[in-house]
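Complex shown without one protein chain; remaining protein chains in place.
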Amino acid sequence: MKQYKTSKQLALVIDLNVCVGCHACVTNCKEWNTSGSAGALSDDNPYDKDPTGTFFNRVQTYEIGEYPKTETIHFPKSCLHCEEPPCVPVCPTGASYKREEDGIVLVDYDKCIGCRYCSWACPYGAREIDEHQKVMKKCTLCVDRIYDTDLPEEERKPACVLACPTSARLFGDVHDPDSEVSEAIREQGGYQLMPEWGSKPSNHYLPRRKQKVKHSPEELERVDNPLKKEDYQAEDSAGPSLDDVTSW
Amino acid sequence: MQPAFSVIFLTTLIGMGQGVFLAIYTEHVYSVLNVVQQSNNSQFYVIGSVVALGLLVLGLFASFFHLGHPERAWRAATMWRTSWLSREVIVLPIVMFFVFVYAVLHFFEFNIVLITFGSIDVNLSLVIGAVATLTVFALYICTAMIYASLKFLQEWHCVLTVLNYTLLGSASGFTATALLSFYTQADKFNFYLGWSLVLLVLAFISRIASLYRNRRLRPISTVQTAIGIRHNQIKQKSMGFMGGAVNTRDFFHGKTRLFIRSIKQIFIWLLFIVPLCIMTLTFYSPSYEMIGLAMISMYLGLLAERWYFFADANHPQNIYYQVIS
Partner (left out) sequence: MSQSNATKEDHIEVKNTTCYMCACRCGIRVTLKNNEVRYIQGNPDHPLNNGVICAKGSSGIMKQYSPGRLTQPLRRKQGAERGDNDFEVISWEEAFEFLENKLKELRKTDPKKFALFTGRDQMQALTGLFAKQFGTPNYAAHGGFCSVNMAAGMIYTIGGSFWEFGGPDLERSKLFVMFGTAEDHHSNPLKIELAKFKRKGGRFISINPVRTGYSAVADQWVPIRPGTDGALILAIIHEIIQQGLYDRDFLIQYTNSAELVNIDEADDEQGLFIRAKSKDLDADSCIDPQNKLWWDRHENSAVETHLQSADPYLLGEFTLGAEVTTREGKQQCSKAGTKVKPAFQLLVERVKEYTPKWAATITGIDEETIKQLAHEMGITARDQKIELPIPWTDTWGNEHESVTGNPVSFHAMRGLAAHSNGFHSIRSLAILMTLLGTIDRPGGFRHKAPFPRPIPPCAKTPKGPEGVKPDTPLAGMALGWPADPDDLFVDNDGEPVRLDKAFSWEYPLSVHGLMHNAITNAWRGDPYPIDTLMIFMANMAWNSSMNTVSVRDMLKDKDEHGNYKIPNIVVCDAFQSEMVAFADLVLPDTSYLERHDVMSMLDRPISEYDGPVDSVRIPILPPLGNSKPFQEVLIELGSRLKLPAFVNDKGDRKYRDYPDFVINYETEAGSGIGFLAGWRGKAGEKFMKGEPNPNQWEMYEKNNCVYQYHLPKSYQYMRNFNKGYLQWSRKHRLTRFAEPITIHVYSEVLQKFKLAAMGKRQGKQPPEHLRERVKTFFDPLPLYYVPLESQLTDTQKYPLNAVTQRPMAMYHSWDSQNAWLRQIHAHNYLYVNPKTANASGISDDDWIWIESMHGKVRCQCRYSEAVEPGTVWTWNAIGKGSGAWGLSPKANESQRGFLLNHIISEELPPNHEHKHLSNSDPVTGQAAWYDVRVKIYKADDQHNQKTWPQFKTHKQIPGTVKDKPKWFAFFAGLDKFKGGQS
């Protein structure tokens, strides 16, 4: 398979430790992209049975373990911008491509014939055909935001990243060892999905990290225990005492 | 996967078309080599080629229904370096071209002899036929590799896929040719029928082998690798949307296990057992109806086989789309 060498590889790093599954990234992505250069993203049956539409980003939920040791994981997933994207070489038209300058995997809607083959070739289910424009779409890493010099510097980030209230979505260059994302991957055990296929997703996930405490029994015994101040004995001062019954 | 009828028709029709060509060309070679009785078969070669072409065109036509933008289909020829689909798109017209030339040569009986080896005249049509044959095989490979090259579709990612496409296409093509030859080339009928039987038996073996293989496959991707969490009890609770999406429409057949199993039985009977029986009988008492019946059974079986081929493949993306709520 073709080796894609890009000096820069932009990507998202999703911190499962803080994602609360709010779907902000889902609809903000939809909103940005539908009237942006990836749009319009169509919706079918919008007010009818089984509403469905093109979204670039979904948040799923998994339950791990058995009650009461259950973990609930909220799991956002969009195109992972693979370093060896299996979806690209299979595309017969070249509509699917990986940008050399930043590693973003994109679809050229003008070339796409809508054969869906690339979506078969993506193990992650990250591509969605637009049922009305009949071209393949997917997360663009907001390529139409991140280089837009009309936007203030700090807003040149993907829409989902700006939207996310828990900042569970980090954005940056995973090839730059000093970037925030690389550091997070390195230090917090960032991992890739389905590593078995060699697609080398650029997007990484940071695992849950748990804070645990254990107090030793000694910590309950303290000289400054306020109970010691409540030594009021007035009630017990009546009646006989040792003074009354001993004679030495 | 959700079987797409456009693709089912495409692959079965062009496979058969290729097979028809292979059948007539095999006979051509045999007769040149004097293995079979020589006769002036030009007319039949023309008919065969035209039928082959017809099937290829039909297949191509069906494929357009799969495309969102058929008007841009030409673009699909650009990425032959990496894409088997692109290669298929390139090879298919080449096959058609050579089959066409082959037909034209026979039609005009334009039989310039190029070289002679002993008693054997190698004429132009023989050479063009050889080239066409090569392209036909290339096309089988391209078509099959579209599926076999997707390594995470484990059910497809196997040489058996290529073998099956080739054998099934050839077998159906030979049978179709046998049918064609019943009146026009009665003397060659048994030739085609014999080959059909041989190919069908081989295809049967190879297809059963792949069924056997696929049954024993263990998915390499699991929910654990899909979300990167190690625990033996992980259940999806929500896929993130409720009314379905491309992910649920294109990658799930949505049919019951029973239905799938029936389709398997159906294709095994219709594609292999029934035609094999009929064709064996036909050997002894050739009849147009019998071979016709075998052909019909076979094609229906082929459709079922192809449907099953797609439905059988379990895409790893499905791990992400298990449960709504």
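A and B label the chains in the order they appear, each numbered from 1.
Following the convention adopted for this analysis, contacts are C-beta pairs under 8 Å (C-beta built on N, C-alpha and C of every residue); 3 or more make two chains touch, one makes a residue touch a chain.
Computed from a predicted model, the values in this text were never measured in an experiment.
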Touching residues (missing chain, whole complex) on chain A: 17-24, 26-28, 30-32, 34-53, 55, 61, 63, 65-68, 70-74, 108-110, 130-133, 144, 154-155, 159, 162-168, 208, 210-213, 215, 219-220, 222, 225-230, 232, 234-235
Residues from chain B at the interface with the omitted partner, ascending: 233, 235, 237, 240-243, 323, 325
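The criterion applied here is as follows: only the chains that are shown with their structure count from here on.
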Where chain A and chain B are represented by their mean Cα positions, the distance between them in whole Å: 43
List of chain A residues in touch with chain B within their complex: 2, 23, 26, 45, 49-55, 58-66, 72-73, 75, 77, 86, 88-95, 111-117, 119-125, 127-129, 131, 133-135, 191-197, 205, 207
Chain A contact footprint on chain B (complex, rising order): 1, 66-70, 72-73, 75-79, 82-86, 89, 146, 149-153, 220-221, 223, 225-229, 231, 233-247, 250-251, 315-318, 320-321
